[in-house]
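Removed from the display is one protein chain of the complex; every other protein chain stays in position.
Take a look at subunit A:
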Amino acid sequence: MNNNSCDILLDYFNDQLSEEHRKEFETHLLYCEECQDELAELEQLVEDLPYAAEPVNPPEGMKGRILSTVKDENKNITPLAHKQTEAEGKSSYAKETENKTKNKSWMKPLIAAALTLSLAGNGAALLYINNQDNEVAEEPPAKPINESLDAIKQSLTLSPSSGVNAEASALMIEQNEKMNLVIEANNLPPLEGEETYQVWVLKDDQPHRAGTFVTNAEGKGAVSYLLEGDKSWETIAITKEPNANSQKPKGEILLSSPI
């Protein structure tokens, strides 16, 4: 195996690699059993270490501050649902929002999350959305996220292959000169065991991984992925894969669209 790659395992563990090197290492990790074993061993060896921390009393009022900020986060990331109904009376507001979020607006929190998400963390940014996240906030939020949404470069609807009864859409969001791809899909067939849905972007018929996701009980799933470089991708596609590790598509293309 490539010794250079094996040598950076600790830096990968400590999230010290550039995006590019991290992805390279993750690819290496798929094939290098030595690194897989070492990483598993490392995770196990450090498992107890957090308990080396002496108990320290949190500052006064921390609980109240954190809980209210966290709950507010929920309101801040669902502004579009509110915006759509802003003009309407408050009594119809909740019901209206509920109906709409079931169909369209459930994706908005994910966009906001993708924009604030640290994509440099260990492991892929795997986002899981379930139907329950359409919680209705009591008041419209103070801060909409329009600035963030301005960065959307392209919005696509993927077409299902014949015999497939599913929907998916994709957004390309530019952020800090990098392109975030946000995919959301509905009505996908259930997964079994380690199966995952895999997003691919293609150029010259060469597929590149562009996000892995799983679906909830209702067949909904979503993922945000940071696209590398300035490649002019030609096609986007979704397949079902036996596990999260496929480097080339093994399953049939379920949904696709030219970019």
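Quick notes on this structure:
Convention: contacts are C-beta pairs under 8 Å (C-beta built on N, C-alpha and C of every residue); 3 or more make two chains touch, one makes a residue touch a chain; residues count from 1.
Throughout what follows, contacts and distances are computed from a predicted model.
Chosen from "Acyl-CoA dehydrogenase family protein", "Sigma-70 family RNA polymerase sigma factor", "GTPase, G3E family" or "NitT/TauT family transport system permease protein", the protein name that UniProt gives for the omitted chain reads "Sigma-70 family RNA polymerase sigma factor". Checked against the hidden chain, the listed residues A:K71, A:K153 or A:K248 yield one contact partner: A:K71.
Of the candidate positions A:E33, A:D48 or A:D205, contact with the hidden chain is made by A:D48. In the full complex, subunit A touches the hidden chain at residues 7-11, 14-16, 38, 41-43, 45-59, 62-63, 65-67, 69-71, 73-74, 77, 109, 113, 117-118, 120-122, 125-130, 132-133, 135.
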